[in-house]
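Removed from the display is one protein chain of the complex; every other protein chain stays in position.
Right, chain A next:
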Amino acid sequence: MTSRDENWTTSAISRRNLLKAGAASTAVGLIGAPTVLRAQTPTVKIGILEPLTGALSYNGTQARAGAQFAIDAINAAGGIKSMGGAKLEPVVADAQSRPEVAAAEVDKLAQAGVSVFIGCQASALGLASSQAAARYNLAQVFDVGTAEQVVERGLKNVFRFTPGVNKCTSTALENLKTLNANAGNPVKTAAIVHEDGPFGSGLAKLLNERLPGMGIQVVETISHPTPQRDFTNIALRVKAAKPDMIIPSNYINEYTLFAMALRQQRVETKAIYSILGGGASNIKFVREQNDAAQYVMDCNHWYDPRKPESQALAKKAAEAKLDMTYDIMVAYACIQLIADSLERAKSGDREKMIEALASSTYSGSIMPYGPTKFVNGNNEGAQPVNTQIRGDKIELVFPKEYATAEAVFPMPPRG
């Protein structure tokens, strides 16, 4: 045998060996594959439909982060135990801050096989998405969607976990009444400064109706457009009216300028009290305009900061270099609610999810809520709380059972 033949033989044997090895491994693979599949952990797909781009992108990306933190925590704790430790798998969709896109993205979520989804940080987006989801019998858990229209359409797939504007306003006024009474009723007059859209105007109308009944006379109501470039005039009018309390009702940009103008014009007042206030629960506002932000109060969505899970979430957000905003909190809590419903439904089936959510009495979320009770999709166990800016922190000051600090009411003169 020549060396060439030897080489050929060696080569032929190698090829044969290679083919054998390939066949063997394929056979092993075929036999082994079902074994591997059987060993795989089941998953339940959860949709996260948030405005990740467009005007609301900040809120949307924060909410997505909150949802992901919750999913990670639940999966790390063993997943959905009643479903064999099923892991939650997020399916993220971008509502682009546009209602028509929010509705279109629901189709994609449905096709991706999600059992339920959370969204969308704004009522207009949520109204569109939940209507589209109703076609698929797909439950939407609203993280933020304060417009009452959300729960007035008779859709059985709507579950608004957080409070709506009516609940926020009534709680804010009740809390204000208590705070004022506890301090010996120092606040007798109020000025309302609101943006002239449906949110601000609606709230201003409601406050004008309700405040006199609480013994607080409205001495000035000032509306302004969005954007408003300068608040000097408004601050001067407020200063001239000498109200005991100022109630701003506008979005973050205008809120910031207004707070700065009040400080610049040396407007002294006993309280700055917001309801779903744009800046008063925004840590960035606190950090960047700390002087103007001091003692500002808000009645808004907020978590119970004393719960260990809340503290763990705050730590995770800090590690991820994210500001701890209520968007993160409510999205986290919505995923907790979904996980609880999955535990009880023992299935990712959409119909069973709707039934499980509708019958939910969950009280273990990070929010300071009582047991969940959905009536026409509205969680009657939800409540907003009062926060107050103190130093470089946003403290929860009311109700007392959740408070991390005593409310300073009336606020001291700012000089």
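The definition used in the following text is that a residue touches a chain if its C-beta (ideal position, glycine included) is under 8 Å from a C-beta of that chain, and two chains touch if they have at least 3 such contacts; residues count from 1.
We adopt the following convention: contacts and distances are computed from a predicted model.
A.B. asks: Write down which listed name, "Cytochrome c-type biogenesis protein", "Polysulphide reductase, NrfD", "Branched-chain amino acid ABC transporter permease" or "HTH luxR-type domain-containing protein", is the UniProt protein name of the chain that is not shown.
C.D. replies: The chain we cannot see is, by its UniProt record, "Branched-chain amino acid ABC transporter permease".
A.B. asks: I'm checking contacts with the chain that's been left out. Which of A:Val91, A:Leu206 or A:Met260 qualifies?
C.D. replies: A:Met260
A.B. asks: Touching the left-out chain: which of A:Gln289, A:Gln336, A:Ser365 or A:Thr387?
C.D. replies: Selected residue, touching the omitted chain: A:Gln289.
A.B. asks: Where does chain A touch the missing chain, residue by residue?
C.D. replies: With respect to the unshown chain, the touching residues of chain A are 53-58, 61, 196, 222-225, 227-230, 232-234, 236-237, 240, 252-253, 256-257, 260, 263-266, 282, 284-285, 287-292.
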